[in-house]
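Report on the following structure.
Removed: one protein chain of the complex. Kept in place: all other protein chains.
Take a look at subunit A:
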Amino acid sequence: MIKGLLTTLREMFQQPVTIQYPEVKRPVRTRFKGRHVLKRYENGLEKCIGCSLCAAACPADAIFVESAENTDEERYSPGERYASTYEINMLRCIFCGFCEDACPTEAIVLGDNYELSFTDRHQSIYTKDMLLEPVPPGGKPTPQNTEPGKYTRSVPVMQDPQD
């Protein structure tokens, strides 16, 4: 009995493991797969080119993409094509990360956010503006008015692999 009490006493003076969520949040692991983020380039242009490969790779059919054509006056992403609609149904998503793997421009990344709760099924559909990351400092929001002939490549130039 003394042994048991000793354990209790020892634990009383130890640091508690409970974290005061939501005031305090535990950092996630580096490979954690949370809610998706649509990335931007440094200049603010969206990386997503609306190719739908994420939707094709998705085993849960959670992603819906529609695309349209960029113009230099109204440019969302480099190259010709951008996603005019981008929706992920978080109720369907199984956070497998296949979309990340399929993306040819590394536009979609499973982020750190695990706080997904909805009171309505419709809220589970995350639209493009909810998924897009904020414009980085120094960048401009999309659509941008860009100089003609500058952003002609949709898929960033990939040099012959070095590593």
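Basically, a residue touches a chain if its C-beta (ideal position, glycine included) is under 8 Å from a C-beta of that chain, and two chains touch if they have at least 3 such contacts; residues count from 1.
Going forward, contacts and distances are computed from a predicted model.
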Notebook entry, point to check: Name the absent chain by its UniProt protein name; which of "NADH-quinone oxidoreductase", "Molybdenum import ATP-binding protein ModC", "Multisubunit sodium/proton antiporter, MrpC subunit" or "3'-5' exonuclease" is it?
Noted result: "NADH-quinone oxidoreductase"
Note to self: Out of A:Asn43, A:Ser124 or A:Ser154, which residue would touch the omitted chain in the full complex?
What the structure shows: A:Ser154
Checklist line | Chain not shown, touching residues in subunit A | finding: 49-53, 55-56, 64, 66-69, 79-81, 85, 87, 104-105, 152-155, 157-160
